[in-house]
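Contents: one structure, followed by commentary.
With one protein chain removed, the remaining protein chains of the complex are shown where they sit.
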Amino acid sequence: MSEKEYIYFPGCSLEASAIEYDMSVRKVLAALGVKLIEPDDWSCCGSTPAHSVDHVFAAAVAARNLAIVEKMGASTVITACPACLSAFKKAHLRMKKEEGFKKEVNAILDEPYNCGVTAKSVLQILVEDIGPKPVAEKVTLDFPDLKVAPYYGCIINRPPEIMEFDDPENPMAMDNLMTSVGVKVCDFAFKVECCGAAFGVAKRKMVNELSSKVLSMALDAGANCLVVTCQLCHQNLDLRQGQINNTMGSSFNIPVLFFTQVMGLTYGYSPQELGIDKHNIQAEGLLKTRRPVEERIKEEQEKAKAKKPKAKKAEEEES
Amino acid sequence: MFIEKLKEAVRKILPEVDVVIGYRQGFDPLHATPYFLDKPEQVDQLIWNPLCVQNLCSYIPFLKGKVGVIVKGCDSRAIVQYMQEKLITRENIKVIGVPCLRVISVKKVMAAINQQTVQEVTFEGDNIIVKIPEGPKTIPSADVAPRKCATCQLATPLQYDVLAGEAIQSNKPQDTFEETKEFEKLSLEERRAYWEKEFDRCIRCYACRNACPMCICQDKCIAESRDPHWTSQRANVTEKAMFHMIHGLHLAGRCISCEECERVCPMDIPVAKIKKKISMDLKELFGYEAGMNPDDTPPMYTFKVEEATIEEHEI
Amino acid sequence: MRVGVFICHCGNNIAGTVEVAKVAEAARMMPGVAFATTYMYTCSEPGQEEIKEAIKREKLDRVVVAACSPRMHEVTFRRTVEKTGLNRYFFEMANIREHCSWIGEDKELNTNKAIEAIKLAVEKAKQNKPLFPAKFKINKRVLVIGGGVAGMQAALDCADGGLDVVLVEKSPSVGGMMARLDKTFPTVDCSICILGPKMVDVSQHEKINLYAYSEIEEIKGYVGNYQIKIRKKATYVDWSKCTGCGACIEKCPSRNAFDYFNFGVAPARAINIPFPQAIPKKAKIDAQFCRQFIKGKCGVCAKFCPVGAINYEMKDEIVTEDVGAIIVASGYGLIDLDKLPEYGGGRYPDVISGIQYERILNASGPTSGHIERPSDHAEPKTIVFVSCAGSRDKSIGIPYCSNFCCMYIAKQAILTKDHIPDSRSYVFYMDIRSPGKGYDEFTRRAQEEYGVQYIRGRVSRIYPKGKKMIVKGADTLLGTQVEIEADLVVLATAVTATTDARTLAEKLHISYDPHGFYVESHPKLRPVETNTSGVFLAGACQGPKDIPASVGQGSAAAAKVLSIFSKDTLESDPQIARVNTNICVGCRKCIGTCPFGAIEEQQLRDGRIIANVIETVCAGCGICNSTCPCGAIQLQHFTDNQLLAEVNALCLT
Amino acid sequence: MADTGFLPKENLPALLEALSKKFAVFAPVLDGEVVLFKRFAPGATLCLTRPANLPPKGIIFPQSETLFNFNFKKDPEDPKKTSLELKENLDFVPTIIFGSRPCDAQGFRIYDRVYLETDTADPYYKGRREKTTIITLACNAPSPGCFCTSVGRGPAESDGSDLMMTELGKGYFFEPMTEKGKEIFKDSLFEDGSAYKEQAQKAHERVSALVKKPFAILEGTPEKLLSLFENSQFWEGETAKCISCGACTYLCPTCYCFNITDEQVGNSGERIRSWDACMFFHFTLEASSHNPRQNKHQRLKNRVGHKFSYYPKKYQGVIACCGCGRCIRYCPMSVDISEIVAHAQGA
Partner (left out) sequence: MSYLAGKELRIVGFLCNWCSYGGADTAGVGRFKQPTDLRIIRVPCSGRVNPLFVVKALLNGADGVLVSGCHPRDCHYSDGNFYARRRLEMLKRLLPFLGIDERRFHYTWVSASEGARWKNVVTDFTKAIHELGPFHQKEEKTECS
């Protein structure tokens, strides 16, 4: 496997509330031979309320980090957090497009940002740079009970002209990635539906309704677990499940995992190593049955064999 | 002696052609001059040395019948370009190729000897020794070579029917257009001022145009005509600049970088600089170099439906 | 030189934002201007009379009219000027309406701009030379591209008018989109019942030569004399033998071919006849699905064909036809369902397009007219129609209205109720657009008599829940969100240009708009003409339109062709390149760059080789002119000196 | 006041500055590698060591000049009525050409016969010529290609100059030749020059002997050239290498041909007189598109013929070539007019 190196921007959540996301990202990428370098002295990405108050300031906060990356001589920065990603991309694109804006932003910064850095998500590099084959090759364990509904949330791929990744209405990156590591993926109609997290404080009732729909659609789709790529989605769907059950009269008990955690599991890491035990809804039940991946492959081959003669027969009948 | 080989080649070709164009000694030891000969007894007047600078190909498109011509590597690109543009019938031209590693710029020698009268010129190794009233002066040839020689890749002509001497390889680095890029580092105002000053000297003698092997319009040039009436006869910078733009743009994708235009300018205007810039851009845009491959088409006379290198411009 | 300048008020169109009197005053002071005046409507008959009188009275030898765009009235005024004996190319036009009065807000600046536009025109006019058209013979045959209802109408009208018609249809049968429809609005006539006879007429008309399953390969020439190369695509069935019996289709083992005619509602056989009423009714093999081609063995159809028509070795064939005019009726396309991912288009089988539903409704369609939903062939009870699925949606690049969806949705809803009386239909709409005769009454009937529930609002998402499709949208009249559990969702997918519209336009040298629809010469007054003389438009290739409009255009285009063919010769445009033999140095650069091959070498008596322009072939683009280094070749009416006069008038003062 | 003067080299700028107050002073200045006559400004780098690339002829006979401006005035009442207004400027400023060479000054003498000494003097030439004082520097070495002694002139020839100067070691010896020259000479910066007169004379003789002599005599040359007029083979041979550019003509101190063109934009314009060259196709191009000098050999024949045959035939045997050698020195192809004349003599 070729050694790859990326500048990795963890962001604030991944050092705190979503530390398990960070743990799993690092584990999985290390397994894939990817080296992560954390920029020195990185700071807030600017996705905080800054952008609802002052666009120049918000961009400057993001650009400060991009300038650091640029100075390191890199042209790409990766982050697991979609909010960071969105903040970087927004600042970068607008500075690139509008010379005047760029000047305004750079006037605030000590080191100017010259628009030479592309921000990508961990998901994006897994799909585009590493690819399904190396991802699949690292798999050692199979979890036959696990049926996941990939939930993308609102910003990882939208608005498309800014995020420049995957289909805005029917993204498939995580679906494909989960399939690559041998996890059963359910076709989930609500994969980009709003969960309401942004109004978590102001309009709790609405959030509960929206989130409850996401959860119930996942069950309808046949899933027993949600996988997410955003720690805010995670927080909303995992932590709030009790609240949803209380207000909506439901009894959801659906574990919500980061996609990197699922990958890590199939790579043989323990739930503890991946921080799965930190979640509100425990996933133990789904992870109990596990077997070496070879068994599954063997099973599949046998199934295919059993099918083939039949198909041949049908063909003969037709002709 | 190389000159004997050359004379031998000319003697051999002379019966097959109506005229051979070579060099003989000019009005002083520093100047060679083109020599048109059609009789065997004239052959002995031929000379060959690094001062044989003129691109003799320039005459070919205007001559009738069969023509023999002495051609250096750099000059040979003119033959190739004529072939591209179907301006000559190749069979009617007998190219006597001469290997050449470097010629000498008369202007540079004259500057080095402070424009004095030259009494004698000899060549010794890689030096030219010029005798002036105060005595002989030895100058390394490389110091007084035209700039095209510094990056010459064609020590042996691309096209020849007879090669006088042995084919040799170029020992020069590729042209990376350093000078052009360096000039582009100047500010717009500096560049504009530069050209205003340079063009100001132009006397519109059209030596650059008439010496250019690719300026095939010559007498019909639009710089002088009233129909079409592109320029007036005013001697101001605008009109002079207009003429040089006509010259430059008509040579876009056709200029073979022989730098004759600049060599012949009596006012010492760096007119080849513009052509070089265009050549650089066209090489970058279309990977094209004029006068290298007879099967090419000059880039301004063709197109691709999808131009990979041309992006739409935003305002 | 005595130039006359006529400045048009154009009512208030120009005079409202340009001080025309001041413009006339300034024009009088321009060099060479002998007369300048203003007029309320210069293009009106008295306006033109005024010009004619002034030419005589003031002895004018050049005329400039400052008014609207020359694309509008240059021809008009050239004719006016010519009637007085002046050469028509002594006329110039200054565009002070579209390029000035209508776009500038400052009266002072507009007035100045108008003055300068006139200055430009006067300087150009003074450089103008008299030009004289040549006459050439025309080939009175017409090519019709597209055998839909518009193309068939055009072909029939031309043929009835006595012209030989070459009709080229891309698919194996004529009929186009209309042949796929079940009923037509607002009469609820059976579509194929009214179209069928026309299709038969086309096939039987002795003046019409039909090339079905053929495409335009290359078009050369100019009005009056086109050379067309037509690619007859390999059908692998010898149509001279095929009787259309259908035995091959019966036996074909490859049952999963895509059914183009039915828009994939049900699978087809690899050898097929698109529909029972097809003209010609001949079979063809879709090679990408045929086992003989995929696996190299099968040969079932060949075995069963009673007349031995199957020929797997068949190759595309190129035939050449010479014609004098072309009618383009290449029709329209529809956006793919998967362009609408928020509606699950392409993902959920029970979300279908309007045209698919049309096939499901149709008695000769794959379900024999029984309404079934694709997923489980159950009869749907709740059907939701979504209008503007893609139309009027800038985000996917379709800002325009698709013209006829509102009407066919009403029709389909009505038909649904007829088929399944206990069904309920919902229509999500933005606006109901029903401006045709009897159209609005029709949509009202759908609502009032058939109880179709119209919900004004957009659908945000469609997703499956169990066997149902949940349609989630807004009801903007009630100001609420609505969710409807539907059994079947029909999307009125946006009308687009056909996928190869642009390629065809390039072959025809006609323009298309950003969406691929062909651009007519004038949106109001020359709706079926193009800017390429001899090429006419009919039907939806010019923009979405319904059947009566398409038929009308078909007839209109035919009338245009008959009108130009009413003469035996045409006049060539003298605005072509001309070589000054004294200047040409014979460098041949123009020859290589001419897109039309209109320049040849010519040897003069003194042996000089120079360029020579073939008058009838030159189209007048002027590429040669800007290529020629010595200015020997000049595009008449746009010579270097004429353009330089304009540049100088602008820059040197 | 002595009739000759001496000026130490270090006083030269002061002299020029003083003259600049009363005159427009043009002096040879180095521009890159090129020496050009430019309006003198304090601090300019004079170049007196070699003849200027371009002779000072343009100061009196500009490369391009507006003869007059015209304006068509329109009657606002009746746009068909137009009146023409002409405006010419014959008000020329007093000028000094400083540092021209004897050959350059000689050039003006060739002009004078055409533009001044006729019944129809050219007012533009006359106006400038009469207001111009020419201060000529005798040559102290021949330049490449020059041959003035062969055409009856010399490196210290004073005809055409108002004031002659000769470089002698630490300064210049001055000798006024005309009244205009004496006017200049009044300046107090000059020392008495009588002591240097002989030295100057010797210098002149020394240089004169160094000048190349491509042909010994000129007698009979005009007639000989005329007799070769129809001999196109001779001329084709001599001019095969000529590329028919105008460098020789435009650098020539004696070439005086011009072209007249009108340039008009809108109602006004100007009539322009500009240098023309008989080496150009357009020089003799007729409106019918016929051209009596279609080929370059006909054109170069005209150039040689004009200087060595037609002009002397018309003007008492005066050769219209001053032998400055510029046409040879700067010819792109090293065409040598003296060689052609020599060949003609021998043909």
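All chains are identified by letter, namely A, B, C and D, in their written order; residue positions are counted from 1 within each chain.
Rule of thumb we're sticking to: a contact is a pair of C-beta atoms (placed from the backbone, for glycine too) under 8 Å apart; a residue touches a chain by one contact, two chains touch by 3 or more.
Because the structure is a prediction, the values reported are computed rather than measured.
*Asks:* From the list C:19, C:116, C:215 or C:259, pick the residue that touches the absent chain.
*Replies:* If we include the chain that is not displayed, C:116 is the one touching it.
*Asks:* Taking the entire complex into account, which one of B:112, B:249 or B:292 touches the absent chain?
*Replies:* In the full complex, the listed residue that touches the missing chain is B:249.
*Asks:* Check the options C:2, C:251, C:509 or C:526 and report the residue that touches the missing chain.
*Replies:* Of all options in C:2, C:251, C:509 or C:526, contact with the hidden chain holds for C:509.
*Asks:* Which listed residue (B:35, B:59 or B:195) would be found touching the missing chain in the intact complex?
*Replies:* Checking the options B:35, B:59 or B:195, the one contacting the hidden chain is B:195.
*Asks:* For the chain left off this view, which of D:6, D:26, D:40 or D:190 is in contact with it?
*Replies:* With D:6, D:26, D:40 or D:190 as choices, the missing chain is touched by D:26.
*Asks:* In the complete complex, which positions of subunit B touch the hidden chain?
*Replies:* 183-184, 188-196, 200, 230, 234-238, 241-242, 245-246, 248-249, 252-253, 274, 277-278, 281-282, 285-286, 299-300, 303-305, 307, 310, 312-313, 315
*Asks:* Tell me which stretches of subunit C touch the chain missing from the display.
*Replies:* On the subunit C side, contact with the omitted chain comes from 69-72, 95, 97-100, 102-106, 108-110, 112-113, 115-117, 120, 502, 505-506, 509-514, 519, 531-532, 575, 593, 595-596, 619-623, 625-627, 635, 638, 640, 643-644, 646-648, 650-653.
In this text, only the chains that are shown with their structure count from here on.
*Asks:* If you average the CA atoms of subunit A and of subunit B, how many Å lie between those two points?
*Replies:* Centre-to-centre distance between subunit A and subunit B: 64 Å.
*Asks:* How many angstrom lie between the centres of subunit B and subunit D, each centre taken as the mean Cα position?
*Replies:* Centres of subunit B and subunit D (C-alpha means) sit 30 Å apart.
*Asks:* Hey, how far is the Cα centre of subunit A from the one of subunit D, in Å?
*Replies:* Taking the average C-alpha coordinate of subunit A and of subunit D, the gap between them is 85 Å.
*Asks:* Mind pulling the subunit B residues that touch 2 or more other chains?
*Replies:* 218, 220, 225
*Asks:* For the complex, which residues does subunit C have touching subunit D?
*Replies:* 2, 25, 28-31, 33-36, 58, 119, 582, 648-649, 652-653
*Asks:* Show me the residue ranges of subunit C that touch subunit A in the complex, using the header's touch definition.
*Replies:* 253, 255, 298, 300, 341-342, 344, 347, 461, 463-466
*Asks:* Spell out the residues on subunit C that touch subunit B in their complex, using ranges where they run on.
*Replies:* 580, 583-585, 587-589, 592-593, 627, 629-632, 634, 639-641, 644
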